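As you look at this complex, bear in mind that one protein chain is not there, while each of the others sits in place.
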Amino acid sequence: MPDVRAAQRPAATTATTGMFGLEPPGRPAPPWTTREWFGPEGAVQLADLRGKVVVLHAFQMLCPACVHHGLPQAQRIHAAFEAADVAVIGLHTVFEHHAAMTPVSLQAFLREFRIAFPVGVDAPGADARNPIPVTMQAYGMQGTPSLVLIDRRGHLRLHAFGAAEDLVVGAAIASLLAEGG
Amino acid sequence: MPDVRAAQRPAATTATTGMFGLEPPGRPAPPWTTREWFGPEGAVQLADLRGKVVVLHAFQMLCPACVHHGLPQAQRIHAAFEAADVAVIGLHTVFEHHAAMTPVSLQAFLREFRIAFPVGVDAPGADARNPIPVTMQAYGMQGTPSLVLIDRRGHLRLHAFGAAEDLVVGAAIASLLAEGG
Amino acid sequence: MPDVRAAQRPAATTATTGMFGLEPPGRPAPPWTTREWFGPEGAVQLADLRGKVVVLHAFQMLCPACVHHGLPQAQRIHAAFEAADVAVIGLHTVFEHHAAMTPVSLQAFLREFRIAFPVGVDAPGADARNPIPVTMQAYGMQGTPSLVLIDRRGHLRLHAFGAAEDLVVGAAIASLLAEGG
Partner (left out) sequence: MPDVRAAQRPAATTATTGMFGLEPPGRPAPPWTTREWFGPEGAVQLADLRGKVVVLHAFQMLCPACVHHGLPQAQRIHAAFEAADVAVIGLHTVFEHHAAMTPVSLQAFLREFRIAFPVGVDAPGADARNPIPVTMQAYGMQGTPSLVLIDRRGHLRLHAFGAAEDLVVGAAIASLLAEGG
């Protein structure tokens, strides 16, 4: 899929292993550093979601693979799983065309595309020469769309760049749900 | 989906409850009564699959919803899950146009559509006035396509008639895998 | 598209040139040699359709590319153009799995897949060693699905094997309509 937006080389830390690509627990997911949130809940912190499986969907509003594949999948996940069990969170990780994808544009995008889950805007880094925002850096994401699964205890368990199959994503989420808290 | 082929009224016994439509264990899946099998393994009995999660996909080769939706989904399940954990089994449950869907035609169909999992031919019933074959009757299936999930201990856990979402099917299978034997 | 069913090597006579793949007029389309017809009109001869643009869709009921692409396209053509201007005709050109695709099976297939245009069964050849039926031979078709366009005067103008884009097929048909009789 040529539309996938590559930001950087794969980081050694994102290797995934095991059933449905799940990593064993052991690596706490970094907190999110955001500058703004959209959605009725307002700001959402990872720590607030302890006890739920968290589906973190990193996207850019002008990334074709995000618009055609990643975001529709995130919307299906949001509709298919109970909110009490699974939290779907969008993260706008702009690393190119910054002037074109401001929060003003994102807000209209979210409304027109009817994104119903909370979306945070990843914070720009301190080093102006590095276009990659803070949370994207902290997670070692390679580009957009990226799908991250975090277990009920806050551990990072799956990190996929590009398209992921619904069957496998559904199975991975259910596996984490079955682990219990 | 108008192409779904309805065979009979819903049976009271097919009610599904719980996460992803899963029923609680307690109802052993009936054995399969077949007249022929296609696939390298030859005949497959449900009892042989104890310890695996079984995905039973009931179809007719001339049912459009089976060809366009159900069978491609069964093929995706077969590709996505490990054969050591999940057994995908096709069941040709002909209840109409019997002369048009003989085993000779089915064999060519399976070859041309590259169905890679074992397929059994459901046995005609003893009463010639009842077009519904034996296994289809035993499971109380309402038509084709029907998707049945059987847990590692041989209990019937999900029974869906018509289209089912990949995300939910993947989650249901993974839930049964997580139960262990 | 690996599902396309190749019957034989390309014949030199099927080269297409010009806008939308249209050949210049000059080559009368061979008559059809059939053994049976399905549809309310009964038997249809090419000569009866003089004055209309004829869309001849050659298929096999167990050819995946026909079921997934070719026949749905033929149904869209049948729905989009006026019957007074454009005649859509199916031709069942079985060249493999003959016992699996008998007229009995075809009849059920046409009913279940709701094919609303007339379908003729191409006649087996005199030479039992050659599996390719008579009309398929006469047109030099390379396999299924094949799309043939015949102009208002009965000349063969386009011959495409495999998938053809709706935009281009629509444009080719309209070009032939614009030629007048």
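Some points to look at:
Here the chain labels run A, B and C in written order, and each chain numbers its own residues starting at 1.
Keep this in mind: contacts are C-beta pairs under 8 Å (C-beta built on N, C-alpha and C of every residue); 3 or more make two chains touch, one makes a residue touch a chain.
All values derive from a computational prediction rather than experimental measurement.
The chain that is not displayed touches the following shown chains in the complete assembly: A, C.
From the set C:60, C:107, C:144 or C:175, the residue in touch with the chain omitted from the display is C:175, counting the whole complex. Here one chain is not drawn; of A:19, A:67 or A:163, the residue touching it is A:67.
If you put the missing chain back, the residues of chain C touching it would be 19-20, 76-77, 80-82, 165-175, 177-179. The omitted chain makes contact with chain A at the following residues, 3, 5, 62-64, 67-68, 97, 99-101, 104-105, 107-109, 111-113.
Note that in this section only the chains that are shown with their structure count from here on.
Chain contact topology: the protein chains form an open path, each linked only to its neighbours in the line. In this structure chain B contacts its sequence twin chain C using mostly the same residue numbers, the overlap exceeding half.
Separating the CA-averaged centres of chain A and chain C is a span of 49 Å. Centre-to-centre separation of chain B and chain C, using mean CA positions: 35 Å. Touching of two or more other chains is recorded for no residue of chain C.
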